[in-house]
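One chain of protein is taken out of this complex; the other chains stay put.
On to chain A.
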């Protein structure tokens, strides 16, 4: 098992470096960092000076190599824009984004799984149709729109929550709901189909013949089987929450990684963008790994002896 996790960890690193390589070349083709640092009105000379100072006049593969050597030593470089080590910058902002992502995932779980279970236990009734309706509308509503509507409703018209910022837990309620809602449809549908399938399985009939019914049947025999696929999807969704935080953080003016990503892309702050992409890729792959480990722990059939 340990060997398996180790191998998967190495695989995760390989993925992260591949992503960073692609990102590096794309960024440098799409923007000219020296021009961005110098400003739009700067003379060609100034731009050249900056280019030489930051080492931007060297060929791309050499620069990627330098970046890679730095990363392997734990040095992600210095931000062109903020003029401080990128790692420090990311560390400052990470806490807020992690809080937001976990809060959003909790929102997803708390809405999607009970809703999916209700629908599965009452298939083709009004409950089922209502759950499906909620899922379809949630899927159709764009994140930024839902964010603005929530602000108008619960921060402006009925001021229960603050409009923006990230100082107290109250600041996180609306953004977490907005970010979490986007994952509800997928998770709810998966819970529903998974549970419907499990409830018609032979071992559920066996459990019934032993005297189990209702909640006990669900808790003791159905839920674990039905949630196995849901856990995989939840882990992937958590990875997406980090990426999805770009829009939500901007709407609610939360100073997290998402907003940092947006700012550094606009400022052609390549070292910062590079590290963020690297971090997002690592998080994403790590979440997948976590899902696999969790699944192996919960399902003896895929456990490696």
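Here is the rule we go by: contacts are C-beta pairs under 8 Å (C-beta built on N, C-alpha and C of every residue); 3 or more make two chains touch, one makes a residue touch a chain; residues count from 1.
Here is the rule we use: contacts and distances are computed from a predicted model.
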| item | value |
| --- | --- |
| "Nitrite reductase small subunit", "ABC transporter ATP-binding protein", "Sarcosine oxidase subunit delta" or "Gas vesicle protein GvpA/GvpJ/GvpM family" - which is the UniProt name of the missing chain | "ABC transporter ATP-binding protein" |
| Of A:27, A:132, A:163 or A:207, the one touching the omitted chain in the full complex | A:207 |
| Chain A, residues in touch with the chain not shown (by the definition above) | 3-4, 7, 201-203, 205-213, 216, 220-221, 224-225, 228, 298-301, 304 |
